[in-house]
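Of the protein chains in this complex, all but one are displayed in their positions.
Labels for the chains are A and B, by order of writing; each one numbers its residues from 1.
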Amino acid sequence: MIEKNGVPSVLLTALTAMAKVAGANRIVASGLIPHTVGDPTRSPADEFIWRKGQVQKALNAAATPIEEAQVFADW
Amino acid sequence: MVRITHYINQFFAGIGGEDKADAPFEIREGAVGPGRAIEMELGNDGEIVQTLVCGDNSFHADPDANIAAVIAAVAESKPDLLIAGPAFNAGRYGLACAAVATAVTEQLGIPAVTGLFPEAPAVDVYQSRTVMVPTGDSAGSMKDAVEAVVKVGLRLAGGDALRPAVEDGRIPMGYRRACVTDVPVARRATEMLLAKLGGNSFVSEVALPELAEPIPPAAAVVDLSQATIALVTEGGLVPEDNPDRIESSSATKWARYPISQLEKNENPRFKSIHAGYDSQWVDADPDRMVPLDALSALAADGVIGNVHEYFYATSGTGTTVSHSERMGDEIAKQLISDGVHAVLVTST
Partner (left out) sequence: MRQPFSLTMHTIEIGDVVVGDTTGVIDGTLTIYAEEVASLVLEDDRISGIEVDIARPGESVRIVHCLDAVEPRTKLGDGSIFPGFLGEMETVGSGETLRLSGVSVLTSSLFPQPFSGLLQAREAVVDMSGDAAAYSPFSRVINLVLVLTPNPDIENDDYDDAIRRAGLKVGDYIAKHAVENEPDDTTLWDFSEKDPDLPDVVYFYQMQSQGRMADTFLYGKEIHNLVPTIIHPNEVVDGAVVSGNYVYACYKNPTYLHQNNPIIWELQSRHGKDLNFAGVIINRGHNYTQAEKERSSLWAAKLAEFIGADGAILTPEGGGNAAIDMMLACQYMEQAGIKTTVVSSEAAGTDGFDFPLFFTVPEADAIVSIGSEDEIIPHPKVERVIGGDTLLVDGISAIGPFDLKMYFHYCGASQVGGNVLMGREF
């Protein structure tokens, strides 16, 4: 609905297929369901660097002109 | 003996055709026109005590006043049932019948039924609010239409609850309910599979959705370094006393909280009230759901202009599509009025 209102909106989610069905346009595959932008298996410092990378990817998606729904892959 | 009020237009009342469509609202005693066919079908089960007549143009010239007149007349005669039409595929007449039936049910609690061709314009508008039986597209199908209207009408007048649309012979109102059934799930599943394997016909108990209209993508952010970016989550991250009482499942509410509070994360501490995922990792570090630390760092690096001063949260599990759409729309409008350029949403 945020995109519908004209504001670019990036969905970070582990469940990209669900996001597509729900009608999201800019989708970034990220993390696991219980911690979309977290990775408790890393050290806190590593986890922060990883998260910053995921957020950077999402920002890039917001700045990418698209014609139709797109999944920006994580793997 | 069920007492019935019947609503018809000028044509079926014998006043005249299109040239008489401005005939004003009037009340007649007893059955008129198709009302006689209805009484035949009713036999000894009911009678039409009153017929309300209104011209098609006249009705739509001032629908509020005409509905008020219908309500006044029906409130006075206190029938057990209102029948409107049947109106077949008629545009204005169909809309009048559906509007009258809806008003009588909703305002007076008196059951009402109308008959319409399934593709008539009134069906889309009033389907969810009033009882409709399907008819043919013209008065040529009057006999069958009257039979169907009377059958459903008598059941409703007798105080029976609605049954599934297909059993009642109604146009579906669009809602679903669980019903007790004699045929176990396992047998239904097996029979359906065997039919499918044998190439025989079967009816799925839920129809697949028609594909949603894609939403045209919003224009990309032109200059991230000047942009204000907001964080939104459906991960249920709220102050630990959940001051806005956001439901942990089937949420109907959203709220926004200052990022300065989340940054400190003490008094209040933030935690997830979402009932659909294991929140232990997010409770230990909320950045794992709302990546404020990372986004702030990117703002400090000059990658983005700044981080919007609030983050937005709701809980997305078992949340209905209609509530999700409403909340999304409300959040979007708020973000626009706050001058946000792009949004990062995290979803579990």
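Throughout what follows, a residue touches a chain if its C-beta (ideal position, glycine included) is under 8 Å from a C-beta of that chain, and two chains touch if they have at least 3 such contacts.
What you are looking at is a predicted structure, and each value in this text was computed from that prediction instead of being measured.
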Query raised in the report: Can you list the shown chains that the absent chain is in touch with?
Result: A, B
Requested in this report: Tell me which residue among B:L162, B:A220, B:A299 or B:I336 touches the hidden chain in the full complex.
Outcome: B:L162
**Report entry** Hidden-chain contact residue, picked from the options B:N44, B:T181, B:N267 or B:S337
**Finding:** B:T181
Requested in this report: Mind listing the subunit B residues that contact the chain we can't see here?
Outcome: 128, 162-166, 172-190, 192-194, 196-197, 202, 204-206, 208-209, 249-250, 271-272, 274-280, 283, 317-318, 320-323
Query raised in the report: What subunit A residues would touch the chain not displayed?
Result: 14-18, 21, 29, 31-34, 75
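By definition in this document, only the chains that are shown with their structure count from here on.
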Query - Separation of subunit A from subunit B, taking each centre as the mean of its C-alpha atoms, in whole Å - result: 32
Query - subunit A contact footprint on subunit B (complex, rising order) - result: 212, 214-215, 217-222, 224, 227, 229, 232, 235, 277-282, 284-285, 287-291, 293-295, 297-298, 303-304, 324-325, 327-329, 331-333, 335-336, 340-348
Query raised in the report: Which part of subunit A faces subunit B closely enough to touch in the complex?
Result: 1-15, 19, 23-26, 30-31, 33-38, 40, 48, 51-52, 54-56, 58-59, 62-69
